[in-house]
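Just one protein chain is left out here, and the rest sit where they should.
The block that comes next holds chain A.
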């Protein structure tokens, strides 16, 4: 080793030392998530003070989680897409289309004749197919994700309106009864709502896929440095398609949850869901530029938002005040993230 290279290595080691220990901790993903937990606890303290027993009640915890579940499932898919260097603005519209398609009279009649799982299959298939169209056109048509999914946002909701004729389709409408569907999705399991279980299961599978499977490793590679990934022999285009199919599938699950919750399928379901999902992912510390992010962060991001909503509702504050506050939180989180990121790149 020459003196030169020794010097370089020393320089590299020195830059690893961080003058501010708090920032240094927050820069690691574990530290950042710990920061989010602290934020969530602070919010809970505010809730306990302002709403007292109504907030600390165990039932209220379920309410918060139920509130988080639908957005949460979509946000897990969104985490993958954003880590992979993309964005999906069409999730709300895909949820609407899936909810409408799985509650049409013909789908429900088929379900009544065979099994309620037909409805589940239809919703998941419609969601995945929308994702497939997104993915194929982004990867092979070279359309930027923002524009492609914006187009899908318009088209999917439009198709949902055409299919439903802008009418709300109730689960029991037309004298068809698929009771099994409703029973399943509104059941309690070990005292906890199935919807919450679905959120938990999707999150756990997401965590495993991101951290323990080749799929996650490839996603990080493709989002972090697409050129290097391509030159390393990774099929970047195919991975991109998979990512949008994955989030489409998540939208299918979310649609089923919404249908069960509201006992309707409607072209207005999932309105502005994309904003909530992206906000949760960003709050969770996932870089919008791709290549970096955690499932745990996203889950915490979703919980932070739903807890805030819950506190606002308990205190009888308006939806508008809620939105204003949420916007401020997003800005604060991104400012903090940028500060950490710039420290990172200056090494």
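Convention: a contact is a pair of C-beta atoms (placed from the backbone, for glycine too) under 8 Å apart; a residue touches a chain by one contact, two chains touch by 3 or more; residues count from 1.
Throughout what follows, contacts and distances are computed from a predicted model.
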{"item": "Chain not displayed: protein name in its UniProt record (\"STAS domain-containing protein\", \"NADH:ubiquinone oxidoreductase 30kDa subunit domain-containing protein\", \"Sugar ABC transporter ATP-binding protein\" or \"Urease accessory protein UreF\")", "value": "\"Sugar ABC transporter ATP-binding protein\""}
{"item": "Among A:187, A:212 or A:339, the residue in touch with the chain that has been omitted", "value": "A:212"}
{"item": "Residue, one of A:61, A:143 or A:234, that touches the chain absent here", "value": "A:234"}
{"item": "Residues in chain A touching the chain absent from view", "value": "1-5, 7-9, 11-13, 15-16, 212-215, 217-218, 220-221, 224-225, 227-235, 291-292, 344, 347"}
